[in-house]
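All remarks here apply to the structure that follows.
With one protein chain withheld, the remaining protein chains of the complex are depicted in position.
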Amino acid sequence: MYDRYIICEDGFRVRDDGRPGGRVEVRMPYYRGLALSMVEAVDLVLDGRPVPPERTTFTVHGNTYTFAELPAVTHDRWEMGERAELAFQTDEPLAPGEHEVTVSVRLRISYMPVPGGGRDSKRLVLAS
Amino acid sequence: MYDRYIICEDGFRVRDDGRPGGRVEVRMPYYRGLALSMVEAVDLVLDGRPVPPERTTFTVHGNTYTFAELPAVTHDRWEMGERAELAFQTDEPLAPGEHEVTVSVRLRISYMPVPGGGRDSKRLVLAS
Amino acid sequence: MTPPAVPHTIRRAVSLYSYQHEYFLRTMTLEDCVAATAATGAPGIEIVPEQSIPGFPHLTGEFADTWSGWMDKYGLTPVATNAFLDTKLHPDRWLSHDEQVASVRRDIDVAVRLGAPIVKATINFPPEVMAAAAPYAEERGVRLLLEVHAPFHYGHPWILEHLEVMHRTGSPALGLMPDTGTFVRRFPRVVSDRALRDGARPDLVDYIVKTYDDHGDTHALMDIVNYRGGGPVEFGLARQATHYIWTEPKTMLPHMPLIGHIQAKFYEMTEDGVEYSIPYDEIVAVLVEGGFDGHLSSEYEGQRHIEDAFPVDSVEQVRRQQAMLARLLGETR
Partner (left out) sequence: MTPPAVPHTIRRAVSLYSYQHEYFLRTMTLEDCVAATAATGAPGIEIVPEQSIPGFPHLTGEFADTWSGWMDKYGLTPVATNAFLDTKLHPDRWLSHDEQVASVRRDIDVAVRLGAPIVKATINFPPEVMAAAAPYAEERGVRLLLEVHAPFHYGHPWILEHLEVMHRTGSPALGLMPDTGTFVRRFPRVVSDRALRDGARPDLVDYIVKTYDDHGDTHALMDIVNYRGGGPVEFGLARQATHYIWTEPKTMLPHMPLIGHIQAKFYEMTEDGVEYSIPYDEIVAVLVEGGFDGHLSSEYEGQRHIEDAFPVDSVEQVRRQQAMLARLLGETR
């Protein structure tokens, strides 16, 4: 469900804090919003290399969290269809042009015995 | 089934070819023998560190194979209850004394839709 | 199809769940979804607050006013909300009984503010939580109806446990909300077609569909698919064949006094104006026979099976289902 819509085709750009890395906009593959404590993972693979969650942050409607913080965040949500920003740090600045981006979302959905979520891969062009 | 019997408590010793590493005797957690082509993995974790399959070899009744070879071996078998020898190379020689050994066996069993096999962990004392 | 010969008081509604694809992609706003509902001629509207209300569970006065303004503007009546129970809210512990009840009370409050007299309790609500929330629901004038969703049915232990609580407490606030996904007579072809697009072996797809359509034992279907050489895609389809069920619509009859609302689940309305899998003519006939006095509320769920290859047009799909329901209910011919 909505797997192909996880990664937004626009909005892929470099970080705005001058550090090497970038930002990608992502949507939750689910039909309702969820408290962030139930967002177990938003894993990023960039050009075939996994980016450790410690090097990413997650922003919904202006609120930024680390993935270490998310499990305790029961009073903020990722809304249905909302574009969250997944920001990530890399060792080297991102090369201009196309990059292969893969995002896997894992959700803890109470009525399901197995994890929910989904996975999407797209080739994105870095916005200048 | 037989998970706790995968790793044999005796027979843990250093390699006999002078290279750093060791040998551990293992049994297949299943009730019949299988052609080696159906032994998908015999993964070793030594003291918490995975040993890559490329650094291990597998010996049944005197015949030694690499794990790259196994998928094609349809005419030799790991017999029911047979002690196979899993030999492995390490960077440094094994320290004397106790080591934590974990072995996961994955089997391709035709009548099962999911992989068979099992997992065992034991503290073994290196035989001198 | 002849319209019902006996009079009835069954009305139509649309759940905004149906327009989720367009709302997700923001090609329709929430007001667009409300307007689309009204355009079908359905007098009732159902809302999934956790889907449609940013900031949930905080419902601003502004949202409540906007919502009620839309109801007036479009001539709609809110008929139900949908509640979830996030027992796994915390990663390290289960929600306590009291916390679960508090969650339900919160959702009852949301329904009251939206003007909806019915709250759907998702199938994972434990019976004792229903019982504990019932007095508050009564107090607020709201009914809490357990969704009877496939693969559950009226003889299933989980439903029996709920029925026992409903009969024992006798609370007028408790009841049932059948989801018509329990009346899937034919395997939805949008699902099997998707498996084919994903590379499933046609003979195994046929086998799975045929086993389902014969209402054979799907217990070991995955095993058989394995014996026949299937892999992950075919296993997935076999698993889906155990998610749908066919039971006779008349199994609702003994429970009619408890049934307050129907989620009219559908996967595909064909160009001929019928649902491919679900015999709505039989369902409506049973509801009329049982004297059902509530809403049949469209719940479109085909979008997830076609989104990979086809444009989703939820508005048209709902329009077709509503036209079918209007016909079956004798509103039109």
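Which chain is which? They are A, B and C, in the order written, and residues in each are numbered from 1.
Criterion: a contact is a pair of C-beta atoms (placed from the backbone, for glycine too) under 8 Å apart; a residue touches a chain by one contact, two chains touch by 3 or more.
The structure presented is a predicted model; accordingly, all values stated were derived computationally and were not measured.
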Visible chains in contact with the missing one | A, B, C
Residue among C:Thr81, C:Asn124, C:Gln263 or C:Ser298 touching the omitted chain | C:Asn124
Of C:Leu59, C:Val112, C:Ile224 or C:Ala285, the residue in touch with the unshown chain = C:Ile224
Touching the unshown chain, subunit B contributes residues 1-2, 4-5, 27, 31-35, 37-38, 40, 61, 71, 74, 77, 79-82, 108-111
Which residue numbers on subunit A touch the omitted chain?
-> 111-113
Against the hidden chain, subunit C presents residues 87, 94, 123-126, 151-153, 155-158, 211, 214, 216-217, 219-220, 223-224, 226-229, 242, 245
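Please note the rule applied: only the chains that are shown with their structure count from here on.
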Interchain centroid distance [CA atoms averaged], subunit A/subunit C, Å = 30
Mean-CA-position distance for subunit B and subunit A (Å) = 39
Round to the nearest whole Å and give the separation of the Cα centres of subunit B and subunit C.
-> 51
